[in-house]
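As you look at this complex, bear in mind that one protein chain is not there, while each of the others sits in place.
Take a look at chain A:
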Amino acid sequence: MSEELKCIKEEIFLRVKRVVKAQPNQTLLLSDLAEVITNKELQDQLEQVKVKEVTKKAGQSMIITALEIIRAIKINFPQAGIEHLGEADVIVDIEDTPQRNLTDNQPSKLYVFAIGVILFFGAAMAIMNFHADVSMVKVHQQIYKLIMGKSKENPLLLNIPYSIGLGFGMIIFFNKIYKYKFNKDDPSPLEIEMYLYKNKVNQFSLHQKTELAKKSDQ
C-alpha cells in the first residue's frame, strides 16, 4: 500500500507572473517568477527550484518563457503533472538597487499649489467659454420670461441656483467630495479611468519590452 502512495503523480498548478523586477546577478527562484500550488509536502521544495540566473545588466529586460520554467520543474520533479495557467512569458526588469522607495518623495508644496492654481482658473475659464459658446444667456432669459412673466436682462434668481446646481451635478457624477463617498461600494469614474489608463500603459510597455528583449536575444 505504501508503494502505491509513493507512485502518485504530483500535480503542480503553475500560474506565471507577468512582470517581475530583479537585480543583476540574482538567481531567480520559482517563487519569484510564478505562483505554484501543489501537495503540501512539496510546496516549499518546489518554490526553491532555481530557474535561471540574471545575466544582463541593470536597465535591460530578460524574457523567460514558461517552457524554461517547466523544464526547471521537470529536472527536480520528473513525475509531476504540470497544469499551466496564465501568461506564457515572464518579463524580468533588471534594476540596480531598490531605490524605488526613496525616489518617490513627496512633490513640493509649491508645485502642488501651482498646479492647483492652474486647474482652478482653467476650469473657471472653461465654464465661462462654454456659456458663451452655447449662448446660455438667451435661454435663461427665455426661461425666466416663461415663468415670471416679465423679461429681465440679468435673471439672477435663475443664475445663482444654476451655478450652485452646477457644483452639485459634478459632485453627484464623481460620487466623492474630498475623500467622502456617498455610496460606499460604487467605483468612481475617476478610479475607473485611472485603471483603464494604467492598463493601457502596462500593455504598451509590455509590448515594447517584448520587442526589445527579442531583439537583444537575437
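Observations on the model:
Going forward, a contact is a pair of C-beta atoms (placed from the backbone, for glycine too) under 8 Å apart; a residue touches a chain by one contact, two chains touch by 3 or more; residues count from 1.
Going forward, contacts and distances are computed from a predicted model.
For the chain that does not appear here, its UniProt entry gives the protein name "Stage V sporulation protein AB", which is one of "Na+/H+ antiporter subunit G", "Lipid II isoglutaminyl synthase (glutamine-hydrolyzing) subunit GatD", "Stage V sporulation protein AB" or "Phosphate transport system permease protein".
Listed by residue number, the positions of chain A touching the unshown chain are 104, 106-107, 111-112, 115-116, 119-128, 130-132, 137, 142-149, 153-179, 183, 186, 189-190, 193-194, 197-198.
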